[in-house]
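Here the complex is missing a single protein chain, while all its other protein chains stay put.
Letters are used for the chains, namely A, B, C and D, taken in the order the chains are written, and counting of residues starts over at 1 for each.
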Amino acid sequence: MKSILPILSVLAAIVVLWYGGAVWLNSQWTYDQAARAGVEVSFSEMVVDTLRQDRPVLPAPHQVAVGLWQGVAGQAITSKRSLVFHAWVTFSATMAGFGLGTFAGILLAIGIVHSRAMDMSVMPWAIASQTIPILAIAPMVIVVLASLGIKGMVPKAIIAAYLSFFPVLVGMVKGLRAPDAMQLDLLRTYSASQAQGFWKLRLPASMPYLFASLKVGIAAALVGTIVAELPAGATQGLGARLLSGSYYGQTIQIWSALFGAAILAALLVLAVGVIERITLKAKGMAR
Amino acid sequence: MNEALVAILFWGVAWGTNGVLANRFPKSRLVRAIVPALFGVTLLVLWQGLVRGLEVSPVILPAPSDIATAIGANLPLLWGDFAQTILKGALAGYLIGCGAAVLVAIAVDRSPFLQRGLLPVGNFVAALPIVGIAPILVMWFGFDWQSKAAVVVVMVFFPVLVNMVAGLAATDALSRDLMATWSASYPQALLKLRLPAALPFLFNGLKIATTLALIGAIVAEFFGSPTRGMGFRISTAVGQLDLPLVWAEITVAALAGSGFYGLIAMIEKAATFWHPSQRGH
Amino acid sequence: MRSPVIDAKNLNLVFETNDGPVQALKDVTLSIERGDFVSFIGPSGCGKTTFLRCIAALEQPTSGSLTVNGISPDEARKARSYGYVFQAAGLYPWRTIAGNVRLPLEIMGYTQAEQAERVRKVLSLVDLEGFGKKFPWQLSGGMQQRASIARALAFDADILLMDEPFGALDEIVRDRLNEELLRLWAATGKTIGFVTHSIPEAVYLSTKIVVMSPRPGRITDVIESPLPKERPLEIRDSAEFLAIAHRVREGLRAGHAYD
Amino acid sequence: MRSPVIDAKNLNLVFETNDGPVQALKDVTLSIERGDFVSFIGPSGCGKTTFLRCIAALEQPTSGSLTVNGISPDEARKARSYGYVFQAAGLYPWRTIAGNVRLPLEIMGYTQAEQAERVRKVLSLVDLEGFGKKFPWQLSGGMQQRASIARALAFDADILLMDEPFGALDEIVRDRLNEELLRLWAATGKTIGFVTHSIPEAVYLSTKIVVMSPRPGRITDVIESPLPKERPLEIRDSAEFLAIAHRVREGLRAGHAYD
Partner (left out) sequence: EEVKLQLKWVTQAQFAGYYVAAEKGYFTDEGLDVTILPGGPDIAPEQVIAGGGADVIVDWMPAALAAREKGLGLVNIAQPFKHSGMMLTCLKETGITSPDDFKGKTLGVWFFGNEYPFLSWMSKLGIPTDGSEGGVTVLKQGFNVDPLLQKQAACISTMTYNEYWQVIDAGIKPEDLVTFKYEDEGVATLEDGLYVMQDRLADPAFKETMVKFVRAAMKGWKYAEANPDEAAMIVLDNDETGAQTELHQKRMMGEVAKLTAGSNGALDPADYERTVATLLGGGSDPVITKEPEGAYTLEITDAALQ
């Protein structure tokens, strides 16, 4: 609750800056138009005009808010014009990809921590895999998968998984290695098996790291889904909305979709945070 | 079909060899280099074998040998694209973005008000997908590398910020109590306790940021660019069905990214030698 | 008339934990004069650490009053009145041993030359001459603890607070450091608060011994030592010494009476 | 003829550090019989912890031979021969105190009922009855250390290795735990390796006292105690006791002779 006031002040500051930016960036167009029409505009006319252009360089906050509102509440949520509908499409693929990516990331991390051969060979290549611009090859991946008969949500989920497994992998490797020497030595004196060491020491010790990376991972999965939605024939999902806004230079639509995506991301991260708090509390790790 | 079988056989043998090497000589430097290399070679052999064996069309997925040929034939082109995208766009954006993030992190750490206000909002902004931001920034900063750098700044800023803030908060109670008993001033505590203690976290962020910087710079070129750059080349070459050139660019990107990551990891090793994770288990 | 350096009246401190409050200090009233050497002794969990932390303004009492040099603990802290040796060594892992000992000197603005000189002196005091360039994790537990003592002695604090500083040291080193500490105390007139579990150590060092007992943490006995300021190690065999030790032991035993 | 449980011959251990090798153990030769209670005493940094870690197969000697029960330390470890109390408590922060004590029992496959029973018993042994449900960070340093002792006593290890287990405890609790430990030892016939800095404690508890000296870490004296197995606390005032204590003190002092 203490955070409300600071957040509001920061938001207020952003909105003020934003309005300023909108006036500044959009004024060029206003003046150009006036010049073409051969009329003079006063400063106040200019300000008013910059805040209600159809294709502003930077839409004003209220324009985006209206766009969002119409996208969310202005239609039936099953309508193709509803942002809720598109967000749902994106959300389901995100969750599928996130599940897949988290599973793969944790599995690989377990392998890396327990097998020296995997540690040495997989990690450098996992890093290299992330330097491949997925956005560049996403269209090809979709084409290849489509030629194998895989379509619909699955290719999107695979690309989302590709982006989300890495943060989970890195975090889990760090987390599973977080126990200090003494904690490990203790188990050695009990001659605990690897499995026991995993369940009773490494896994609980990795919890804070796991959740930190799950938060990154779920956001990455969302980005992956949106990226995958661009070339998927630009039909449904927030990514398709973004892109189709782009084709027609409809900045307000772009920004509404953008904020829709960001709100979805924030909600997802928040959800992970809630699960984190519950889990850590049960484990006595939250003070 | 034959090639595919040979490749799979090779995979099995290499996996076994790696297992033996890694467990027999875990400390040897040579083994530390050989094992990942062998793994990589295996991947390539598998790829080559499957593409050739299953007769995958080169417009879908070229074989590594085709890609190597394309790299050899296009060295000056690849270098030009590399300079445009990585040396100008990615590097400039990385330096500005990481520098700004560290400074803001210190400001945020200093002021609980900012910390409570800026971080949630910052997290929200960080969640804005790059594909949405890139066209806007191209619109604002023009077609050349400046807009790519701007995209990179946006992309690397928040991961570094979040890690740095976590790092600045990561000092243990005892260490902070010590500073309190000496009544150290804020800059003193910052310089002598919080910054060193934050380094492991900061490097975490810096490493993540390397891959993000590359992706950001390349992807931003999809949304408008001069007629050079890795992202430009990739999208143009896909349109021309010159897939070997596409993969040549991707190879360069992966090499540059791994090199960049490795460089930061090396600096990390030198700067945080004292941290348990660097001392090995 | 000497005014008390540390003056606690009806101090209470309650920790709120998830399964109810824990009263760590209850009605603690104690006054310590300038130049006193006060030992705190008591079963584990009786609040010794907590009380020391209150003095150094690291913990905020729930109620009661506490002044240091007539001002609040926090003001005294800002005036750099404290040298504190914690129960754990708490060395910074990115600094060498010498770097750790130098740290408070850097913060308090000593000159380079003086820093070097003081570091050399205190490291030799705690028998760590050759180890200045090592990192903390390369030292045994006891060596780390000695480094942290050196760090607290390196600068000239009015009040020295030491939380079981010699717990991890053997008897010989301990005897030596006890003597050194007494010499230092005599030479500088510092006020020292000292937590220990060793009855002979408490009696040998202190002008005042505070016996505490747990659940809730409170003071059960305060013994003013009649021993002279000049104390050879042999004093530990004197009848007076044994009498005080006996009284401390009885006080401690009483604190354990609950079981 | 009894065969030695622990048999070390010419053991050497060198740590490689960034500024050169550190010889932590040099030519250590020692044999410990079944049922012995061996104390290790010596200045900090002399290799006590390192030697205990070698016995428990946590550290690999650079040269020399070491057998436990006639087999290698690692095989003995796999046979679950060790209970180890570390110098620091090392409790798992996500487990309650009871959960921490239960940990080895879970790993060794005790039944639920037996787990509960044993946890109850050892917690009361170390005086932590009411604290089973608390988390480690809610306890004082000494209480944590007692919990870690309880954890090592909860299961039936042949060999108990204890690294300064009572360092953070006051004398009363310490005396009590000393007595308890002797009783346990007498009842179970365990072999115990025990690091301490307290000469009286070493003499009171042990059948064999090993005095070590540092730089490089080596054994300077091994004292077989003539004291009877049955030892009331009063034995500490006997002439025999004081004679041994004197010999240990002299050995320690010699170890410090370098300075």
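Following the convention adopted for this analysis, contacts are C-beta pairs under 8 Å (C-beta built on N, C-alpha and C of every residue); 3 or more make two chains touch, one makes a residue touch a chain.
A quick note: this is a predicted structure, and the numbers were derived from the prediction, not measured.
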| item | value |
| --- | --- |
| Selected residue (touches chain absent from view) among B:N74, B:S235 or B:T251 | B:S235 |
| Interface with the unshown chain - residue positions in chain B | 57-60, 135, 138-139, 142-143, 221-227, 232, 235-236, 238-242 |
| Chain A residues touching the omitted chain (full complex) | 28-29, 32-33, 36, 54-55, 57, 79-82, 138-140, 143-144, 146-147, 230-231, 233-236, 240-241, 243-250, 253 |
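Going forward, only the chains that are shown with their structure count from here on.
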| item | value |
| --- | --- |
| Separation of chain B from chain C, taking each centre as the mean of its C-alpha atoms, in whole Å | 50 |
| Length of the line joining the C-alpha centres of chain C and chain D, rounded to whole Å | 28 |
| Computed distance of Cα centres, chain C from chain A, in Å | 52 |
| Residue numbers of chain A (touch at least two other chains) | none |
| Shared interface positions of chain D, touching two or more other chains | 88 |
| Touch relationships between chains, expressed as pairs | A-B, A-D, B-C, C-D |
| Residues of chain C touching chain B in the complex | 53, 56-58, 77-80, 82-84, 86, 88, 90, 92-94, 103-104, 106-108, 135, 137, 155, 161 |
| Residues of chain B that touch chain C when the two form their complex | 172, 174-175, 177-185, 188, 192-193, 196-197, 199, 272, 274-275, 279 |
| Of all residues in chain A, those that touch chain B in their complex | 2-3, 5-11, 14, 25, 57-58, 115-117, 119-125, 127-137, 139-140, 143-144, 147, 167, 170, 174, 177, 180-181, 184, 216, 219, 222-223, 226-227, 230, 239, 242-243, 246, 251, 254, 257-258, 261-263, 265-266, 269 |
